[in-house]
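The complex appears here without one of its protein chains, the remainder shown in place.
What follows is subunit A.
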Amino acid sequence: MEQTRDSIKDIWGERTPYEGHWPVRVDELTEEAPDRWVQSACVLCSNGCGMDIGVKDGRIVGVRGRAVDAVNHGRLGPKGLQGWMANNSPDRLTRPLIRRNGKLEEASWDEAMDLIVRRSNDIISKKTSLGIGFYTSGQLFLEEYYTLAVLGKAGLGTPHMDGNTRLCTDTAAAALKVSFGSDGQPGSYTDLDTTEAILHVGHNIASQQTVLWTRILDRLAGENPPKLVVIDPRETFTAMKATVHLVPRVGTNVPIMNGLLNLIIQAGHINPDYIDAHTVGFEELKQLVSQWSPERVEAISGVPATKLREAARILGTAKTLVSTILQGVYQSMQATAAAVQVNNLHLIRGLIGHTGSGIYQMNGQPTAQNTRECGADGDLPGFRNWGNPEHIEQLARLWNVDSNIIPHWSPPTHAMQIWRYAEKGSINLLWISGTNPAVSLPQLERVRSILQQENLFVVVQDAFMTETAQYADVVLPAAIWGEKTGTFTNVDRTVHISHKAVDPPGEAKPDFEIFLDYARRMDFRDKDGAPLIKWKTPEECFEAWKECTRGRPCDYTGMSYAKLSEGSGIQWPCNEQYPDGKPHLYEDGVFNTSIDYCETYGHDLVTGAAATKEEYKAKDPKGKAFLKGADYEPPHEEPDEEFPLWLTTGRLVYHFHTRTKTGRSRQLNEAAPDAFVQVSDEDAARYGLKTGDLVEVASRRGKVVEPVLVGDIEPGLVFIPFHYGYWDDPGRKRAANELTLTEWDAVSKQPHYKYAAVRIRKI
């Protein structure tokens, strides 16, 4: 094996200190010398690093970072360098499987697809398409999501379509919509090259987006390093580098953010002209946060008032600021309300829409942005508003269908509700693509029992026999990254093309072709009797998608496969006005909030109630951003005598999602082979534990058995990584989600993985 560095030991690699222009460093790992390199980008986190796939004799043999790519300047992290090995894994699914007499047996594509079509039609004849639901992923390509969205919304007409993006990124979308009127990250990664300060809230960026963290490490090592404020209950790699690290009690993000805003307003560190010209709601926000003195914040969150003041001084005085937010906020109490407070911080300081200042309501998964844009989750394609009849008409014209078929009578069904309908027997066909809910959803005992229900027909489309696929009635073998062509968009709106490098194994097919095949067999038609879906290749689909985005915030009309293949990533919007893409949104302080353009009419941040068009009209901000706040609500489950500890869950640097791919790379697997429970020194002493001891961790919903890891965590809190399931170790209950709660944020509907009350017992 040839590699430029050992990324397992040296996660972020050698420093290249800088300010202004990030130097190139090309990371590469190959097993053999490739015959050719094929342009692609990494799909193992939302950073979207540009990479080339090395191919020899029709096999992937390695990867290298693309030096010209603005996202990574040649760098790759451990997952990017080693995750491709899963493509060559001998246990890939290569034939469709059908459950016969309780056992999954090989079948032909015709048999498998016919069975799905028969089931679909049977359900539709009894109860319309309301009996059919789709649960997709944040890891497919744009063309696949758009095809799925069109067949679901204009073919079947079911509102029941969501992605596992609901678990990782829907608060990002919700928070952007609340403040700015639509989804879309305002800034660019290049802002990190010059910014004076960085705020990470509930975002362990060092483990999540290792290459983005490398960029920050290089800034920290250079001239004029930015000040770093980290809000995280754990002593993560990220927190260790902080100028100020705030360690909040679980579920107290809103009090902390309210307290910071209060201090910044009190100190006069705001931009009154910007607030006046470009926002609405400042007086209400000021009134609300004024109740949060540092002392009151300290009493509730445990963060010392002096520390809060220090952080507020940095955040209030930096002339430029980049903020990032992730699961510590999104998967906790008051997720949307807390995430919105970070938007508010930028708005009241006027730090948005220019070089050096940006907000990243981060995405967890690599292509989550596309799930949202294309409407394969609970949104409509092109960030359209389900409450706006004109937006529905636009889609109906585009697809040449009657607008009645497009489900828009209420918000599209969110993932947790889809599962609930399946549990109650009103959804009878659940089609799961590219994700593994039997490990990733909360309260796994319940998920397993739903998957096994007699009245639920489960289709699983995946590359591997996942924990979920084992419960399927039909398994469809899918081609993955490297084996198909398509595009995807990272968290800073950069669109990459990923070309097919090798053939998929056996009879495996791209998800794109599987969805097209289903649409053809279901004979979905448009108003004039022509086939509903008019494209046959990913490129034709991309062209159709461009039309869908015309005039919308995520405008792709200036891109093409050729243009994407010439360079190395283009940011949307890309159109006649911005042929090379646009680094910053909202440069002119005009936001996407006008009544005809906005993606949503808004929600009550506490109850989640949807506002109507009439209500919105009364306060139409006509392009100003919303400043909205919420008061503190305590978590729904708190430690008590029976379950005295807080559990929180999270990720490890070497793995992605449920390890379906990263667990099949030998190096990544060996670097982090098993789950564990991390406990503080104090709790270890109290329970008589040392690193390596086995303990049982129990919540009201289930139990797991984990080895102990002592240290680097607050007393009273324990941590279990969420990646581990059962495909490679069915022997012991170890999935963190055996313990987690079935409940979710009122606005974004993202489940609360970040807290549960548990007890531990040495065994």
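Criterion: a residue touches a chain if its C-beta (ideal position, glycine included) is under 8 Å from a C-beta of that chain, and two chains touch if they have at least 3 such contacts; residues count from 1.
What we mean here is this: contacts and distances are computed from a predicted model.
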item: Missing subunit (named according to UniProt) among the choices "Molybdopterin oxidoreductase", "ABC transporter permease", "Carboxymuconolactone decarboxylase" or "Lactate utilization protein B"; value: "Molybdopterin oxidoreductase"
item: Among A:Gly131, A:Gly202 or A:Gly702, residue touching the chain not depicted; value: A:Gly131
item: Of A:Arg296, A:Arg420, A:Arg448 or A:Lys619, the one touching the omitted chain in the full complex; value: A:Arg420
item: Touching residues (missing chain, whole complex) on subunit A; value: 127-128, 130-131, 159, 409-411, 413, 416-417, 420-421, 424-427, 604, 606-611, 633, 636, 741-744, 746
